[in-house]
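So the structure is just underneath, and the comments pick up after that.
Every protein chain except one is present and positioned as in the full complex.
Chain lettering (A and B) follows the sequence in which the chains are written, and residue indices restart at 1 in each chain.
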Amino acid sequence: MSKTIFEKSRPGRRGYRIPENDCPVETIELAGMRRTPIGLPEMGEQDIVRHYIELAAKNYHVDKGIYPLGSCTMKYNPLVNEEVSRLEGFAGLHPAQDEEDVQGALELIYRLERALCEISGMAAFTLQPAAGAHGELTGIMLARAYFADRGERRKIVLIPDSAHGTNPASVTICGFTPKTIPSNERGLIDLAVLEKEVTAETAVLMLTLPNTLGLFERDIAEIVGIVHANGALVYMDGANMNALLGIVRPGDIGIDIMHLNLHKTFSTPHGGGGPGSGPVGVATHLAEFLPVPRVVEAGGTYALSCAARKSIGRVHPYLGNFNVFVKAYAYIRALGGEGLREVSENAILNANYLLARLKKTYDLKYPGPCMHEFVLSARNLKKFGIRATDVVKRLLDYGLHAPTVYFPLIVEEALMIEPVETESRETLDHFAEVLETIAEEAEKSPEKLHEAPMNTPVRRLDEAVAARCPDLCCSEEAG
Amino acid sequence: MSYIQNTDADRKEMLAAIGVSSFDELLEPIPEELRMKGAFELETPLAEGGVAELFKDLAAKNRPASALATFLGGGIYDRFIPALVRYVTSRSEFYTSYTPYQAEVSQGTLQAIYEYQSLICRITGMDVANASMYDGATALAEAVLMASGIKGGGKVLVPRALSPRVRSVLDCYLAARAIALEEMPCTGQGTLDLDRIESALTEKTAAVILAQPNYFGLIEPSQELSELARRHGALLIACVDPISCALCAPPGEYGADIAVGEGQSLGIPQSYGGPLLGFMATKSAYVRRLPGRLISGTVDVDGARGYVMTLQTREQHIRREKATSNICTNEGLCALSAAVYLTSLGEQGVREVAEQSFAKSHTLYRLLTRTKGCRLPYGEQFFQEFVLELPMPARAFLKTAKANGILGGIPLGEQFPELGENALLVAVTEKRTKQEIERYRDIVAGKGGGR
Partner (left out) sequence: MNPEECKFTKEHEWVYIEDGDIAIIGISDYATGELGDIVYIELPDVGVKVTQMDPIGTIEAVKTVADLYSPVSGEVIEVNGKAVSSPEVVNKNPYDQGWFIKIRMDEPGELEVLFSYDEYRDFLGEQETGKEDESEDK
């Protein structure tokens, strides 16, 4: 157990100091000054360093081992990308600077947008959204502007039952009504159901491609056809783009709006929960609604333009998470077109390799081949009193990270596994071996799974207490 | 350059293990006619050295504010950042880790964010804070949605003296919902017109937004506004500069219901405006309405203290369409930066940053009041930024200033026509020196002299 910074604080200790003030002023009374101490800790630099080193040691991370989390695409974060993003020429820019002083930054944004267009087949991109969910919100706002412009009042957004929770949440934030449509027995969108559900009231069909089961919608052409025939739009959640690079271009198959996750497909680090970036791409008929400003180019000079009269406005105070763009663009320039195609090929290969082996030990509801991820079920272990949670907690004892559990909702005791293309075969073999061992343990010594994890910095945590009586802030007395 | 480790030999064996003779068989579920034809038209791939060169060149095409004497503010500030911040956030254990859903192997992140939440509570004087939003503008938008959810009512009062970019984001978010923003004008002194606010408050008002300091850098009458809001049953949303809270009464002290703001000043480089850090805090009573992640202390099965994500039933992955927000990935590493910054500077250090920003901005202000042709319309009740009216168009002055290595400020005339094209927003942080401040005055004097 680590003490908090408040518990380690001692009065009078100082850490970082700014230079002496060379501009003293005699005291000016500001109306409403703070009369109380702030309550920040007081520690010396060495103890602060040790504090964070101590915390760091308790974290699993991609540089330590595999993260087979479905739909998270936890691939290797290239070191050179971290380095270049820290160049002062990028990090030291203030967003209000003159265009002539930020030509490199504007060029980078412009080129990244064009690269994403080429990769996805969409006509234009905005890089403003700061995360995938933010991109979804932006996408729905674009749809809203599109229909408003045409004088159409459409309120419904159709979402498959396998969708990520951000999908319906984004829809509601935007004032639309989400409607769930059930998947068929193959885990895909049911064409007959879709025919019935899409009406003149439907604004958007929101789908993930491949879907959260790692399956490609075989009937996507018909699906798009049905939606378009009713004057509605197709939104693609691009979280699973790692399966499609160089194989399918969403823009080519009729997708109207989509988002990408730079912190997934494009290797920017996850940061323990961000920052990410969720660029949104659109087909030509939606480009005029994109957020402003847009980067434009003329004769080799870059500028910001707010000319688009029908733009939805701003979803971000500036141009988006610029520092993240630097890393994503570095990744694209390192890989090139061929390299990107290889990403998806290897991602699909790795997933099918694991699937072929693990389906012998765990339940598989939807038969393969899969794309870059697949969903197993641990329900075959239910008879030993074991649930998916127990399996993944036991994985932690073996020094591996768990896959995603209990998602998608349509698979009982779901284990969603995405082994990413940067993992070597030996890592995959080891991961499979451990999962097989755990299945055996489930039968022969289930208590090991129930007790798990036993080798981690803390053991299973009481989430009920945390939810009933949350302790969200270190109290002043404790510190 | 690729980061794929498996070789053709590996792949051959893997295909055999799967039981297919070629990779193409795995693409069977994708109809042929939908597949991409041909190759991407992208630039030739680069080896690591090539990437480094390319980006060095791109960066060299920029002239970063941090390398000049910059007086640019308006929400993003040039501040000292301790080496410790970069050291901690460059550790793989923090930046390459995932969201802490598996708490047992994420205690580092979880405790660091718990500490961040606590530090935000200290700074703002509020009861609970979340683990971050994207930035101050979207945090304010979410605060408005939260207030509207608590209080009901379709109207929110917003000050004119609010960052135009923040206002744009607000307008965009609220256009999608039936919530109307009513703009409250400033008085001649540049602060809120409390009488106008009083007459605008009705039972339909869900909330009043306070910007503290406001966009012109001025300190608003927060206590009076808070009482006004309460008397009319409206919630108070305070949108604050975090460093200013070391010097000025924080939102908790004047009874704000929700506090939000831009945390870039807390150890995050200017980064051309992203990533940023939206902080959001509220009273205990409203904790279940708060969007975003929340980390709680708890115990494990052995009774050892640990940390875990909690109240997840508010969030999208469980509540789905009824969630308090759709936010998933937030600004985790930026929150960590802020926690390290606040810990590293500590109680005294943060106070000094605030005091020096205050002292230096007032030093420049006073020099300019004695400089011919300058008009300082709004008085001295400001924190670190003020409005300067030059004797010539702001843009012309800025050109001269830049030629002298100074970024003079943000022109205000376009977004605030009532101030005119000679008006400039000038920010002076703790990073500016006496020489830079005097040089600024000299440049203004050089231009304004002889009248």
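Assume contacts are C-beta pairs under 8 Å (C-beta built on N, C-alpha and C of every residue); 3 or more make two chains touch, one makes a residue touch a chain.
Quick caveat: nothing in here was measured; it's all calculated off a predicted structure.
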Item to check | Residue touching the undisplayed chain, where the options are B:Asn214, B:Gln312, B:Asn326 or B:Gln384 | outcome: B:Gln312
Checklist outcome for this item: Given A:Glu412, A:Glu436, A:Glu451 or A:Asp471, the correct residue touching the omitted chain is A:Glu412
Checklist outcome for this item: Where A:Arg86, A:His228, A:Arg379 or A:His450 are the choices, the one touching the absent chain is A:Arg379
Next on the checklist: For a quick check of understanding: of A:Glu20, A:Glu185 or A:Glu447, which residue touches the chain that isn't displayed?
Outcome noted: A:Glu185
Checklist outcome for this item: Residues of chain A touching the missing chain are 185, 363, 365, 379, 406, 412, 463-464, 467-468
Checklist outcome for this item: Residues on chain B facing the left-out chain by the touch rule are 288, 312-313, 318-319, 322
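Note that only the chains that are shown with their structure count from here on.
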Next on the checklist: Between chain A and chain B, what distance separates the C-alpha centroids? Give it in angstrom.
Outcome noted: 20
